[in-house]
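The structure is given below, and queries will be raised subsequently.
Only a single protein chain was left out; the remaining protein chains are all shown in position.
Going in written order, the chains are labelled A, B and C, and every chain counts its residues from 1.
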């Protein structure tokens, strides 16, 4: 029986437009789902660029009028990959039009926006592209947590370290303008850290944060740092920055519990360091796991054990799981509600940084 | 102007069939070449499996009669990805039929076969899938060598360490049968090491080798080790094995020269360790390069700096370069002649292991 | 000419008593100073243990009456290595008796104590055993900072991770009692981090901190975490804990500036990772420096390049430098004033944790 087609419209033609396009193209090669994504329309503001990306990735049509596209009856899915400040408007329009809505992170630029968005899609399939949950090593860490192999968590420590903020040769894009990005590293990088933390370690109760801008004249945060208390009694530190010279894309976490430790860095996304406190004392040591199988998440989807995957596969896996849920009717995570949870933490971070005191996540 | 279509027939439906299929599907997304691969026919012996893989990857047709397929006038390219012992017959038939021939490694199971194959394709575009040359870190090492950053080479050291030979639960496949594979790790793993060595360090003059089979009743080599003298005066060691418990897929080299060192391991294929002997003495140290740009090979083809690629991208890049050469008329390497050079070294290795003395590469 | 003898009395027979004894025994083997430490008296509360340690390390006498010893005219140097709560009383008595005073870290259990101690020794040679400043890699980082190789600092990140707090089999010692230790990780571990930070990155202006005790019934902090703003405009995080399961003794820092990065971990104390942002873009990478020479701090004192030193050598080097200063009349650092500076930061940390807001270092 032929797979059911699923007509996709994407809004956004930047780096995420490319990463999502690749996921649509590749998902069926690695995930056995009875749905067939069709790349119908790609929307954006720059027609020339649009034509080029559409040709490269095989989008059937291009459009500079996303509002018209989300109304089209032949569109099943609207994928919002535009600058952050536009997410709410686009997602709300798509939801209103009855579409399945997929949205890039951060979900929104405020909790209020996020609440309206989550409300709008409630009950319908939806997804937010916190793709790193599908890095096999992160998914595997979640499994370790669930199996009790970390035990009672004491410490959680996360950094997202980039360096391009300090590069004067780099052309300023929308990510450096508050009007479009809503924030700097808060929404861009810290949102990833928080989503992973909530996924692995549960709710955050309160935070004490600072936000800092190094560059003169920039109106977004170059660095955001915080202390956190989790609901499970553990304590944490988070640091997101674009001024960590020496680090290209170091999205990393460490989690220490009564039974073990896990340590991850996206620059080595196929690796997980796992420490088992139950090993004999003289045989204890961080285990350098190559999370490419056997018996690892997504090991049967991609290549063979020892054959590593890349950045793009986290998007493919997220989409593969989403389509699987769509087909089976199961709930997919992270959804808009999950991303709203991230948004609430980000709001507490901003409040704390502004008021220079601990703030509760509300 | 529309890209010129290029009709592909592939013979082989195993792991390489999958990896090549992916490359055909993906190449145009990352390489700007005026040729459009069309996945026409996939050939193999097992019809059920064929149908499944054809459906997954979008091959238009399947066939269990490769001989008929290579004769079809609508086929432009024949890609040989069958067990090693069949390469010669298939490649010769395809060359005879005037096709562009692509062949998996090792090219052949003997020098004599390899010579006939290289002769048959001479003058026509052809390629051998020594895909690791296109790992960005390996291509970058070649550039370092060419720029003189390694200097006069003293030592070359390479290992290809796998562990599955020792796994009794693993079903024996064609790779463990001499009749189909021609050899064990010699053709499977050592061929990769030798191709990389010839690419980076030039011709090998002579070898002293040993081949060993650990498993009772197995008629192929589980491990092959050798010492080598290169034409440039450097000396080397090579070790390929399926009994290196603890190593999933450690394809690694180290090269020491008068001006620097480079060190690589495929399990971290986005990394290269580079040591510059010209640095101030107290600032000398292996540099941990994340070879994802800027200014690295293939950095503009795939993602952004700091966003890693996976195993499959080495195939995509090999194909991308091949199509670029096909389009421009430039010569592509590694071709059948290059692979024949590898074969000559493998033959000297076998001879040396058998005669227990140093043997010249002829 | 014979070296001038220097008669030492030490108060303390624990782990530090041993580490200091070793330093006195070894210093002349590696440092060419015209002073000869003589191990005169070791003081402590447990006579049996005292006799044993005196015999092992060659202390001429033992005493359970430190007050009498510090008054002895034949004693030149009093080395305070007793539990933290006793430092002030002992150091003050020794200073009053006109001795050269050496004191273990943390200097005191309060700023008020520290101020009195610093006042008491002002003008006389004195030293605090923040021994890690003499880890060659840390001393070398300081040199890199001074030479401008890090540039304008953006981020400073430090952790001191131990795991024994969570070990129920471990006998509780004085370090777990507020009455003797004054605090938990604050004085024990964080003090080291702060001293190193002040040494490498200058004064801290303000902090936002939390202190946490995981173990029921314990009256000292098991973990202390903080955010910091430095006077030079950089921002930092600090984390000290005894609940970092998986980490034996991970005293680590990372510093990112406009021109480079440095990264260190005491568990690999002979290593420093250094990133030079001035390298060609495609050759940038953390350099794995083995800080054993040539041209590294203390390289000519100990062994040959590539021959690593251990934990104890940081004490030997501190003592060697101190004796050199004593002999030449140069000022030694860290002295009581430097350690008082650490104390002021620790006090701000405690205040901030208690008041749940940012506090200025006063």
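Simple rule for what comes next: a residue touches a chain if its C-beta (ideal position, glycine included) is under 8 Å from a C-beta of that chain, and two chains touch if they have at least 3 such contacts.
Remember, it's a predicted structure, so these values are computed and weren't measured experimentally.
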item: Identified contact with the non-displayed chain, of B:23, B:200, B:226 or B:269; value: B:226
item: Contact partner of the left-out chain, one of C:204, C:240 or C:309; value: C:309
item: Which residue of A:47, A:173, A:233 or A:285 touches the chain not shown here; value: A:285
item: Interface with the undisplayed chain - residues on subunit C; value: 15, 19, 21-22, 25-26, 28-29, 56-57, 162, 248-250, 267-270, 290, 292, 302-313
item: Residues of subunit B in contact with the chain not shown; value: 151, 154-155, 157, 159, 161, 163, 166, 208-210, 212, 214, 223, 225-227, 229, 233, 235, 237, 239, 241, 243-247, 256-261, 263, 275, 277, 286, 356-358
item: Where the missing chain touches subunit A, by residue; value: 140, 273-274, 276, 279-291, 293-296
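Operating definition for what follows: only the chains that are shown with their structure count from here on.
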item: Per-chain CA centroid nearest to the all-protein CA mean; value: A
item: Intercentroid distance (Cα basis), subunit B paired with subunit A, Å; value: 35
item: Interchain centroid distance [CA atoms averaged], subunit B/subunit C, Å; value: 54
item: Interface hub residues of subunit A, defined as touching at least two other chains; value: none
